[in-house]
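One structure is given below, represented as structure tokens, and several questions about it will come after.
For this depiction, one protein chain was excluded, whereas all remaining protein chains were kept in their positions.
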Amino acid sequence: MVVNVTVWGENVHERREPDVRERYPDGMHGTIAAGLERVLGDRVKVGTATLEAPSHGLTAEVLAATDVLTWWGHLAHEDVDDAVVRRVQERVLAGMGLVVLHSGHYSKIFRALMGTTCTVNWRDDGERELVWAVEPGHPIAAGVPVPLVIEQQETYGEPFGIPAPDELVFVSSFSGGDVFRSGCCYRRGLGKVFYFSPGDQSYPVYHHPDVQQVLANAVLWAAPQHPVTTPLTNHNRPRPSP
Amino acid sequence: MVVNVTVWGENVHERREPDVRERYPDGMHGTIAAGLERVLGDRVKVGTATLEAPSHGLTAEVLAATDVLTWWGHLAHEDVDDAVVRRVQERVLAGMGLVVLHSGHYSKIFRALMGTTCTVNWRDDGERELVWAVEPGHPIAAGVPVPLVIEQQETYGEPFGIPAPDELVFVSSFSGGDVFRSGCCYRRGLGKVFYFSPGDQSYPVYHHPDVQQVLANAVLWAAPQHPVTTPLTNHNRPRPSP
Amino acid sequence: MVVNVTVWGENVHERREPDVRERYPDGMHGTIAAGLERVLGDRVKVGTATLEAPSHGLTAEVLAATDVLTWWGHLAHEDVDDAVVRRVQERVLAGMGLVVLHSGHYSKIFRALMGTTCTVNWRDDGERELVWAVEPGHPIAAGVPVPLVIEQQETYGEPFGIPAPDELVFVSSFSGGDVFRSGCCYRRGLGKVFYFSPGDQSYPVYHHPDVQQVLANAVLWAAPQHPVTTPLTNHNRPRPSP
Partner (left out) sequence: MVVNVTVWGENVHERREPDVRERYPDGMHGTIAAGLERVLGDRVKVGTATLEAPSHGLTAEVLAATDVLTWWGHLAHEDVDDAVVRRVQERVLAGMGLVVLHSGHYSKIFRALMGTTCTVNWRDDGERELVWAVEPGHPIAAGVPVPLVIEQQETYGEPFGIPAPDELVFVSSFSGGDVFRSGCCYRRGLGKVFYFSPGDQSYPVYHHPDVQQVLANAVLWAAPQHPVTTPLTNHNRPRPSP
């Protein structure tokens, strides 16, 4: 069964900042998409969509054909149309998988699904991040070294303003001493959500093969087990027959 | 330490429908407030607020003086001002307790905090509800019979469109055969949320002493442990000194 | 990838009681094994093992070749050798899946893995059981009607002496009014455990096609994602290189 993935990227840093463009000539979304294809081959069919497209590239048709959506945003969270956010949320609650990346913690869609501030403590100091699997038997940790080493990264630190994850897979440390729940699984409605914090425009994190492995694992984990139709509704249900 | 409670009631059924007014001459909010005072005495200071008041009675001042807010709504969810909902949500994320009652499952505030559909299956058939403590050691179950028997009730049935509770305290059965997760605890931000499903305008459930015991327990459980100030924020934090 | 399943059955009722033998001429383990083969075909390779065999049929070799073990016991929990229990527990903690059935709630292996009493309230009254998916998007609920109807069953009632499940999939009601957390997922060490309560020697529950579907789903869910080697150990680990 092929998993249809749409990789969504804000694509603002990449257009504005030469160093980011050099690091990610195809956009971060392009690198993320290529990484999924490299690891998963014909188990996935990957498309991309960006902010500047009509409906941010997330029309009803695109979403209806998407099993798993990945989301990277940062500068332009507020520019994402509320109607698109509602459509994505509805699709997640109907069963689509969602993988939220790095600064996407503060995206409208993640905040809408979590109900909390989704805030972090951060600094940009080029620290080393070590990503530790605390559930090494989890499918998202399969084939990932313990620890996964990222030489330079933006630092995210606790407390992270999220609901307790349904499954906590990774916890990171940074050389400055901060810790962060860097891999968090949620069930929401009929869908699954995974948040993964490594990844930033200023560092080549999405080229890292182990990070690509995590993202590939996350896509398989988040893929729906049932046909995706509609979310649950309020329903006047008769008695089960006696 | 006295817990300051605000009991919020939509107060629409009570004004429109003679049978509801007869059942709850002081409004459901009045009965709920009196029940809390009966069980908790001077451990609580209880006020009420309703939809028709300016800001629905939930001004910044009222919320700033509220440790635990209880919420009952049904017909008029959509009439609740979004600005008030945001203010309540922010206060919960800063540490205020919230106890959501019965048809409040579909209120804006509960849906905003949960991020899911919060939908139920229902019918109004006067069935007997048995409320079973599945965590009998939980403080919200203290002093509550197993099962708590409600002779007639609106039926709510699974699947209930909520995130998995952080603590599941009660599960109900109905004489028609449905089950429902009727007592659900959540931590959200610095605050705590409890959802309790028994209670309906058409039945005298809030006069039931065991139901009043549950609500009193829930208020104590949800009361903040820390001073309530502000929610978490995104924060550029320097390195911990070495 | 073929999942190697071993279906363990105590096989005491079947040998002693004519009505049970008539209901399950191949033993409950035989019926369970045939059900898995019917639903999963060549996705599984199923063997059986019973109490009366040397090492209860669970030698180191058998376990080393088992991806998922299912467990049914009732009368003879105390006759299961502690050394075999330890071996099974070690294998689960190393990654093998375990599916515990019905009265297996009080087996040595389930109690050892849970750490609690694992006790239930019960009566044998031929009540109807309705099994409701509370997480209808969960893979173990795939293809299972909501509710799953079992015309006659032994009644199990809350409180059930288990740790809160990591994922609660099913909750049952019985016509007498009891409720029971009938489908419970746990991660323990590198392995996964699923408890499913329907099934009894006195009723033909394991012939029920929907029950067989649940058991098949559970086997796929519990199958290890990584090669199963050894459990985690205490380990003197040097610093990650700087």
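In order of appearance the chains are A, B and C, and numbering begins at 1 in each one.
Quick note on the criterion: a contact is a pair of C-beta atoms (placed from the backbone, for glycine too) under 8 Å apart; a residue touches a chain by one contact, two chains touch by 3 or more.
All figures in this text were calculated on a predicted structure; none of them were measured in a lab.
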{"item": "Contact partner of the left-out chain, one of C:G157, C:G183 or C:G199", "value": "C:G157"}
{"item": "Option from A:I109, A:I140 or A:V171 whose C-beta touches the chain left out", "value": "A:V171"}
{"item": "Absent-chain interface as seen on subunit A, which is shown", "value": "128, 130, 132-136, 146-147, 157-160, 164, 167-168, 171-175, 177-179, 181"}
{"item": "Chain not shown, touching residues in subunit C", "value": "89, 93, 106, 112-117, 119-123, 125, 157, 159, 161, 163-164, 166, 176-178, 186-189, 231-240"}
{"item": "Sites on subunit B contacted by the missing partner chain, in the whole complex", "value": "95, 130, 135-139, 142, 147, 149, 166-167, 187, 189-192, 224-226, 232, 240"}
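Please note the rule applied: only the chains that are shown with their structure count from here on.
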{"item": "Pairwise touch network: line, ring, star, complete, or other", "value": "complete"}
{"item": "Interchain centroid distance [CA atoms averaged], subunit B/subunit C, Å", "value": "37"}
{"item": "Sites on subunit C at which at least two other chains make contact", "value": "130, 135-136, 147, 167"}
